[in-house]
Structures are given as C-alpha cells and as structure tokens.
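Partial complex: the chains shown occupy the same locations as in the complete assembly.
Letters A, B and C mark the chains in the order given here, with residues in each chain numbered from 1 onward.
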C-alpha cells in the first residue's frame, strides 16, 4: 500500500513543529525518518495515524484522502504500551477484538504468528513478567495484526539495551522477508536506519523540515559509501 | 535460616499484641481496677463469649447497614467517575466541592440525618456512604487519571469507541488504585454504621454499646469494640481477596496499605 | 388458624415511641404495655426507639416519632422556641432527681457546691437550677466550676475531675447502693416546689393531637395500664424488662423497679396526672432567670385529657 504525506504543517501555540513535510512511502517500502530529539517526528506520526489533524497538507493512502481520520494505519508508539491487565496473547488480539472478531477466533489468528515473532510459549505471561525485547515484539505483533499493509513505528527499540536492540533489528530485517509491509520508521539511531531502511529522510531541528534524503538500497553492501553516508547524516544531525 | 527468620518477623506483631494484652491484664489485676473503669481483657473475652448470641444479632444488623452503604458507595463512585469522564466540565465543577465536603463534621450531619430521615435504615446507610464514598471515588479518579494518555491514544488510533476504551483500558488499569481506596473504606465502614446507630436506633452494635454503657457495663462495651475491630479486619481481608482475584497481574507486588 | 389471604388483613396502627435515654426503669410501663399486649388490644403496634445525641423532643416535633419521652424542662424550652410539643402524662409524679456526690467529697448541702466541679450535660437550665438552689443556702454559684461530661456517667465522672452530678435516684442512685458506694444526695423535690416538676413526661406533637386524638387516647390508655401493672408487680415487671431489653443489668433493674413502683403514681389521683401550677411555676422560673426569650402558656404545654378516667 502506498502512503503519501503531502506538505504537512503543524504549529502549537504559534510555534511551528512541522513545516511543509512531504514523505512518500512506496508499496512494501521501508522508510526511516531520522531527526534530533523534539523536532516533531512523533507529531508527524500522530498526524499520519489521524490522532491529530494537521494545519495544512494531506495524508493519502493508496490515493485516498485519510487526513485527520483514525483506523487505517497501524501505529506503534515509543513505549510498548501493552496493557498490564492482560496477558500477552490477550494483548495482541486487542486490534482484532476492536474490529469485532470473536475472542476465540482472534486468539487462533494471533497465535499462528507467535512462533515467527519469537513469543511461543509466553502466551499466558503478563507484560511485567517479560523482558523488554519480548514486549517490543508483542507490541509489534499487535501493530501488525491491526493493519498489515502500513505500519508506523516510532522508535520501537529505543528502550532496549544496545545488544538486545541489535538482535531486534536483525530479527525485524529478517521477518520482513515473510511479512512485507509499507513501513514508516522513526529513529534516532543512524545505524538502525541504515540497516533496516530502503530510504532515509533526515529532519532538521524543530520546526521539522526534510533536509536530506538517501536511497539506502543503492549503497547497501558497499562499506565505504555506507560509512561516508553515515558521516554525512551525522553532520546534518549535529 | 532465611525461612525461619521470615516466620519470626511474621510473628512479631502477634507477639507485641500478646504483650500489650498481658500488660493490660496485669495492670488491671495489680491495681485491681474496678470493672467500670477498665475491665481486664480476659473479662472482656468472657463477656464476649457469654453474650455471644446477643452480640451476633446486633452484629448482623450493623454488618447489613455497613455492607449496604459500602455497596452504594462503590456504585455511586463508579457513576460519578463515569460522568466525570464523560463531562470533564462536571468534574471541574464538582471535584473541589467533593474535597470540601470532607471538612463537614460527620457527627453533626448524623444528628441532622435522624431529624430529617427518621429511624430506619436510611440514615445509617447515609452515614456509611458519607464515610466510604470519598476514599473510593478519589482513588478511582486517581486511578483513571494515572492511565497513560498514550495508551488511550493508541486505542483511539485503532478506532476504539469511548466505551471500549473505558472497559478495556481505563477501568482495568484503575483497578489497583481503586482497591487501595476500597481497603480504606472497608476499614471504616463498620465504624460508620456504628456511629449511625449511635445517633439513634433500635438494634445494632452502636445501639447495644450505648445501652451497655448506660448500664455501667464497660466490659460489654469493649467486647463490642472487639467485634467491630474483628469485623473491620475481616472486611479488609475480603477486599484484599477480591483484589487478588480481580487484579491477577499485580499479585507479586501488592501494596499493603 | 392461618390468616385468609383473600380477606383484607387487619393490621395494627404502627406507632413509634422515642425514648429520652437508653431504656431504663422510667420506661417500664411502655415495655409492659408492649409485651403484655395492651397496645395490641388497642390496635397499636408500638416500636420503641433509643436516641442518643438528639433528645426526643425535636424528633417527635419533626414527625420522626409519634410519641416520645421528654422532661418538663425540655418541653418548656421547646415550646418557647416555637416547637409545638405537648406533655401527655407524667411518668413519675414527683421529681426523683437530684445532685449526688461521693460521700468522701463531703458535700452535705448546696452551700458546699462552692469551689467544687459540677458535671452536667450542657443545658443552661442546669445552671439556673443550681443558681437558685444555692442562693437558698446563701451559696455563690459563680464559685462552681461547670463542665459538660458528655457521654460519661456519674460513677466514672466522679473518678476524675467531677465532684457532683445530677442523677436520677432511681437509676444511678440505686446503682450506687448496689455498688456499695456511699453518696450524698440533695433531693430536688424536697428543696423547693419549683423544682418538683415532672420528669420524665410522655409527649407528642400538637399536630398529632389535632389529627389523631383517638390514637393518643388509645396509646395513653394502654400505657397507663402498663404503668399500673408495673406499680402492682414490680418484680414481674423487672423480669419482663430484662427480657425485653437484653443487655440491661438485671440486679439494677430489679432494685430500681422496687424503688420506682410506689413513685410512679405516688399521691396523684391517677397515674400520669399533671397540675397546672407545677407547669406555671417552672415556666415563670425559667423566664425570670432569662433562660427563655419568651414565656409560654403553661395550660397549652400539657394536657390530662387523654389519660384514661
């Protein structure tokens, strides 16, 4: 599914947060957004998901205008936001229940993904009983189950330690072979963006503007241009 | 080693309790205090046993009032919080008054209740509600307020209705805080019913205690106090049991008071 | 026989009586009339309620009870405040209350109250009575320290700061005898006719008399019967009372009944009868001592009309 973010602007109390931001996510493409802290990345995802309306601009999904309407794209926030009151399986089926699917059916559907998402055997555990990586995978599965064609991921691995984070990045890269979706992925971590994404957008400090774009597929495998791309992005960011 | 040390610590409060009783018993015997000043705990226990049937009858009445008031408080608290949630402006308008209402002296109100509502169940239940409603409502409100707004945003982004958000997110996540308030209310509910009866009644522990006092039977009064304490503790334990059953995800880290 | 469900059932009229204090021997006749079926015979189902902080007066006036037990003092003050209450019968013909103190305090006459502490319940009428009483003995009331002892009783209060208190001789006085505690007692009814007022009395509201004179009549008929039984059979009454009010002290009740039985009717023509002079004397006393803002019409404060012949 194609996602087009067209000239989105947003201000709060007369201070601009987003300044004419345009991003295109092609079908099954993985697009990463890099930007300094507080520049407005989460605000952009909130707008794409329909939680808040933009001041200007449009959100097109598969050519259709979804500006300011929720319920179309999957959105995973910075924290895992699993309900402490439900075990992992019942957390993951929440989007299916909200769509009106019966509980037993929803559990069956969700459970068929558990092995691939590395959650097998932990169905009955409460979120508090699991490690951070596992919680993130559960949150990712829940996100995926809501809408599998467009995912918005807001720094999903930020709360993990470096080694676990690395494992999760590799896992996400691998799983995309079997579960291809259009992904808009926000991160601070340049390595993460370069490992995972097909294309990278770099935002300026607030108000967020697109200041750099990079086609990662073109340089993948080439260690030298990878390193110089990384340095380039680092300079833009700091 | 570890285990036995644990048992020792668990027994400590009981030891202190027994110690207190012993000191009391000794004091009464040594100074041979008359019954109508301070009866010995042994005497209180004896009285409690010998007047068991009578105490039981009155206890049932009081318990009934307390439970009714308690239940009403829970229902009212839920209604209030539901409407607060629906109409934030209502909350703005009523919340400060709720807090101020706590400064009204209960006993005065209880007296006026008998004048306005007579002798039936109503004034007693009202006193219980006055005591129990506030902690429950406040803890419920705090519980709801404590829900991560991002969690609600997530559910909104999935197109969940207000009702679904309430039943799947806000209500379950507020439960631990709610039970904290419930425990406080359970502690005081019996006492509140007794105060209600104190203001005038035909039965119940409050009635019975007044009667005993005017008959110069301090041992009977203390026996009734004993029942009130035990009953209150029982209610608290019941609330804790309910919490254990209804909030399984918090079993490992229950906060005791 | 099982009542036939198809017939309209005869139901006794429900009547609430509010006491002035926890159930005690002053109320014996009420319990007798209830438990011996005198009320039922009149078609009444009587419920007896124990109040605490609020006396019966306000509650009867507010319609929360049909009848109540009060004192002449209370009725007088209430009427002066515009609360429409009427006394229907004097439970005890002569005031059987007075000022008691442990013998060790050596309080023989009201003159000895000087420099002592009086434990009362916070009514201005008490001070008036004390003042007048002491004046008779050239005592100076201003030298008495007055405190409100709230819920505490005579025996416990005199253990602490209190030297003397106002008691019913038939209750705390008897209890003192049972406990073997020596007390000195200043008998109010012996000191001055002003103080020989009716306490306690049975009351109802003016509205009740106006709307249900029949009910009042029936109630008093049965109540009077009850007290007459108590007068004649103090021992049986004590037994009945202890059964009716579990938790009361049987010994105290027995002794108290024995003391009260001859005093309920005493020198009156019939139980409960009251005299206008008593009401007028007391009302004037209150008014003259500025304890009431306005005086009352004593004739309206009570009635003997509903007492059985």
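In the analysis below, a contact is a pair of C-beta atoms (placed from the backbone, for glycine too) under 8 Å apart; a residue touches a chain by one contact, two chains touch by 3 or more.
These numbers were taken from a predicted model, which means no experiment stands behind them.
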Per-label copy numbers for the whole complex, where each distinct chain appears once: A x2, B x2, C x1
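The working rule: only the chains that are shown with their structure count from here on.
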Inter-chain centre distance, chain A versus chain C - centres from mean C-alpha coordinates, in Å: 83
For chain A paired with chain B, centre-to-centre distance based on mean C-alpha positions, whole Å: 48
Centroid distance [mean C-alpha coordinates] between chain C and chain B, Å: 37
Per-residue overlap in chain C, given as positions that touch at least 2 other chains: none
Multi-partner residues of chain B (each touching 2 or more other chains): none
Residue ranges of chain B touching chain A (in the complex, touch as defined): 148, 150-151, 153-160, 164, 168-169, 172-173, 175, 247-250, 252
Footprint of chain C on chain B - complex, ascending: 36-37, 51, 54, 107, 111, 114-119, 198-202, 207-208, 210-217, 220
Chain B partner contacts - residues on chain C that touch it in the complex: 16, 18, 21-24, 47-54, 58-59, 62, 64-65, 151, 153, 155-156, 159, 175, 245-249, 252
